[in-house]
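Missing here: one protein chain of the complex. Every other protein chain is in place.
Chain lettering (A, B and C) follows the sequence in which the chains are written, and residue indices restart at 1 in each chain.
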Amino acid sequence: MSGGTLLQVEDLDIFYGASQILFGVALSLGEGETLALLGRNGAGKTTTMKAIAGLAAARRGRIALRGVDLAGRRPHMIARAGLGFVPEDRQIFPDHTVEDNLLIGHKKGPEGQDAWPLRRIYDVFPLLAPLRQRSAGRLSGGEQQLLAIARTLMGNPVVLLLDEPSEGLAPIVVQRIGALLRSLRATGTTILIAEQNMHFCLGLADRATVIDKGRIVHTAPIAALQADEGVRKRYLAL
Amino acid sequence: MVRRAALADVLGGAAAFAVLAAVPLLIGGKAAPDFVIRCAAYGLFATSLNLLVGYGGMISFGHGMFFGLGAYAFGLLMQRTALSIPAAFALTILIAAAVATVIGAICVRLKEIYFAFVTLAFQMLIHSLIISWVGLTGGDQGLRGGIPRPVFLGVDLANRIQLYLACGAALVIGLVLMHRIVASQFGYTLRMTRDNAERAGYLGVDVVRVRLIAFVLAAVFACVGGVVMSLFVSGAYPDFADWTVSGDGMFINMLGGINVFLGPMLGTVILLLLNDTVTRLTEHDGIVLGVVILFFAIGLRKGLLDFVLDRIAERRATAVASPERG
Amino acid sequence: MATTSRSAIGRRAALAALGAGATALAAPRIVRAQDKVVRIGMPTILSGRVAQLGNSSRNAVLMEVERINAAGGLAGRRIEMVIRDSKGQPQEAARIARELINTEGCDLLLDGEASSGGFAVNEVARDLGVLCVHTNSETSSLTADPKLRLPNAFRVCRQGVHDSIVGGSYAAGVAKAKGLKRWATCAPDYAYGRDTTAQYVEYLKHFMPDVEIITQAWPKLFQPDYTENITKLLQAKPQALYTCLWAGDLTAFVDQASIYALLSQMELFAVNMADYTTLTAVKHLPPGIHSGNRYIKTFPKTPQNAAWADAYRARYKEYPTTWSWQNSAAMHFFEAAAKRANSVDGKKLAEVLPGLTVEVPFGTDGTITMRGEDHTIINYAIGWGTTIPTEPYVPDMHPGDWKQIVELEAEWKKANHYT
Partner (left out) sequence: MDLAALAACIANPGCVVTQATSGFIVGMLLFLVAAGLTLIFGVLKVINFAHGAFYMLGAYFAFALYQSSGSFALALIGGAAGSGVAALACERLLISRVYGGSVLMQLLVCYALVLILDDVVRMVWGNDFLSMGMPAQFQVPPLFVAGGVVPPFYLFLIAVALAIAVALGLALARTRLGKVVRAAAHNPQMVSALGINTGLIYGLVFALGGALAGMAGALAAPVRSLTPGMGFSILIDSFIVTVIGGMGSVAGALVGALLIGFIRAFGSVGFPLFTDGIMYMVMVAVLVTRPTGLFGRNAG
């Protein structure tokens, strides 16, 4: 954690209608760090991710990127500030070609950086290169997930927010995506990854934080978590 | 329970009718009865539209066609046949129900906005039929020569006070019946298809059939509104079946509120008062009406009665919640 | 000025009603106390497509009211007008007419509605038994059909069948001179358009039996674009075209027909062209269009007529319309009837109106008569002529022959089982 805290979430309360979904969620991410947000189905992972991306309105709380509070800003402002969100169901634009999907995602980073030109994308995602003119709706699930990540990278994010990237994919594809994320991490990308699948995060995340029923219940280095059977059984159903 | 609720409705209806009947005695002049008759016509129409919109989740852009149908069918039967008023009235209802069954069978299969479109298309079709079929309908000039009102069972609708009482009775009976429908098992099923048609389907509800029945019932009450209107103006005009009437119906519902049974009735009174006073004060009534609409649509974001009840509910909720916090 | 007094009254009444707490419900009949006043209620069209005509009706009425009041009023009572906008909707017209009598305490109705609104107001007059003078409904059946006719309703307005007889006879003259045998018609598809066209064709054929109607176009009322009708007419290659389109629809039609050079290919008989609103609105008025007189200050060519038009123009900065003269004439009828009956009671006025002749600038011989048998006016100025692009627009009007009109009208009534 060389560069200190990059993303800091504090006291996040979220309501859907009258019912409260998140209760004072807090987490923090250092520069270049990868943090796994683990929890069961329905524990509040996706809501937390959406809240950070500005897609779910928080009633209370602070979401600071490099000390600047982004809570309450509109999603596009948050994206421009450097939070790049990859949603759980990928949400690619099915009628557009692969390349158009990427182009729609293109923007410069908050400091004007343009580190992800198309060429580099196709280098890092060699599978997408031959598909560039194909309709995104006709890609396989794994290809769509790659496209979704690539599209967000086109926007030169400071922090990559990944919501369940392994969900619903074949093991071989999951492995491939894991490898890709590790290579991204190696280049210094800061990643917050929400996952049900703890094994997917092993060797990828530095630390893990566990959420249950809308509350953060445990935070530890991921290796320690793997060793802690009690926490795993209680919160992760493994 | 059900029986007691029905009794309450009937008693409430009787009380309402008693008040209406007293109006001409309490307030001199002939203006009040005229106003109440128009309220009856539009109120029946708007409340019936709310059966579809509020309770059935079916946004119809073409409900005015049944208002027009009622006025024309009744007017034509009275002008061209020797039927008594009750017989013509009953036959008008049958005609409206039959037409609504055919049109509804086509419309209710479509969802959401497409239902709205297809009802609008049917309304335009019927409106252009009325305009084109001059021999029967008189075309754009409407049914001329007045609607004859032979005395039946000692009731003389040519007499203004008796007409007033008859229209008031039609309104009260119509509202009570509609409220019974809403409170019935059928009403419950209808709301279920509104909230989650798929789930209702799993539970063995024939969604299309439920919607069709609601469509026909709504058409019948709209048609009664049309009959009242035709008696008020002693004629029928293509405007009755035009989009403006459907639009007024929507507007009334939004003014009064769609989540409370009497919302449309309140909306009717507001709209008619608004219309009558604004047109009297200015020729630029468009701007005034437009601003009022914007106030409801953007300011309150709901009808008046909905707004008031929500506020009351909110206040109660905070009243309950605050001791806990304290 | 009468305008302000009118609106002041309207506002005062409304405010009083609001003050009573329940607006229309409890509006008191406030003016009854002032016995020196007679209130005339006037539903007319002040918004929407026909508003211009409704406005011109109101203008003419207010001008006459000022004159009559200055001269002592109706049978000694000052006239107060209560004028309301029906937006052209018949049910609104009916509602307003009722309200004018029941709430505003009006004694008489001056119905300034177009045809369907006129029928609606007629039913109100039947129901309430109040004296009603229709000023703008040209549909012949309103007074010709005994089922519609009322003892307490009168019409001071040109009538479709009169127009058609004069138009047919004039057209037959032109057709004979120029050899126009193949005719087409183009009329808005609503009652006025259909009836007027049918009657015109009937009388054209009456005066010139070998005329043939080869095609008929029926655009919708207020249709924005007539291109498909124009091209259809061009295809048929008629020698002459009759149209009863009016106001904005007529100017749009002429503009659109011009770019197809339609007018160079056939003679155009447009009954509603010679109205100042239309004549002045067309940017490039083609010469040689045949038209009936709606209102034109040079027909009849009398100093009285010109003076009235100039006075109107000086006051309202525009020329009067055909609705203006009709409403002006109606006020003259009220005035003359009140004088003869020495009363403003509706029943007494209804007794003296039949057969009453008044002096007005719009009569062929300086007078117009309310025909007793069917409560509609005769002897008003009616004629046809051809246009030139600038004032006086229609230099030579050929007046219709009222003897002929009345004879043929009687036959028409018989054919329609009205007598």
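Criterion: a contact is a pair of C-beta atoms (placed from the backbone, for glycine too) under 8 Å apart; a residue touches a chain by one contact, two chains touch by 3 or more.
A quick note: this is a predicted structure, and the numbers were derived from the prediction, not measured.
S.K.: Name every shown chain in contact with the chain that has been left out of the document.
M.R.: Per the touch rule above, the missing chain touches A, B, C.
S.K.: Among C:224, C:372 or C:395, which residue is in touch with the absent chain?
M.R.: Residue touching the chain left out of view: C:224.
S.K.: Looking beyond the chains shown, say which of A:29, A:43, A:63 or A:79 touches the absent one.
M.R.: A:79
S.K.: Determine which one of A:61, A:155 or A:178 touches the chain that has been left out.
M.R.: A:155
S.K.: Applying the definition given at the start, please give the residues of chain B touching the unseen chain.
M.R.: Touch set of chain B with respect to the missing chain: 53, 59, 106, 110-111, 113-114, 116-118, 121-122, 124-125, 128-129, 132, 247, 250-251, 253-254, 258, 284-287, 289-291, 293-294, 296-298, 301.
S.K.: Considering the whole complex, not just the chains shown, which residues of chain A touch the missing one?
M.R.: These residues of chain A touch the chain that is not shown: 53-55, 74-76, 79-80, 85, 87, 91, 93-96, 100, 103-105, 107, 151-152, 155.
S.K.: Pick out the residues on chain C that sit against the missing chain.
M.R.: Contacting residues on chain C, toward the hidden partner: 47-49, 51-52, 55, 189, 215-220, 222-225, 227-232, 234-235, 247-249, 251-252, 255-256, 258-261, 277, 281-284.
Note that only the chains that are shown with their structure count from here on.
S.K.: By Cα centroids, which chain is closest to the centre of the whole protein?
M.R.: Central chain is B.
S.K.: Quick one: chain A and chain C, Cα centre-to-centre, how many Å?
M.R.: 75
S.K.: How many angstrom lie between the centres of chain B and chain C, each centre taken as the mean Cα position?
M.R.: Roughly 37 Å, centre to centre.
S.K.: Between chain A and chain B, tell me the centre distance in angstrom, where each centre is the average of that chain's C-alpha atoms.
M.R.: 52
S.K.: Provide the residue numbers of chain C that touch chain B in the complex, in ascending order.
M.R.: Residues 10-11, 13-14, 17-18, 22-29, 46-47, 84-85, 87, 89-92, 94-96, 98-99, 102-103, 115-116, 119-120, 123-124, 126-127, 139, 141, 145, 147-148, 189-191, 194, 221 of chain C touch chain B in their complex.
S.K.: Write out the stretch or stretches of chain B touching chain C in their complex.
M.R.: 27, 29-32, 34-35, 38, 131-132, 134, 138-142, 144-146, 160, 229, 232-235, 237, 239-240, 244, 272-273, 276-277, 279-281, 283, 285-286
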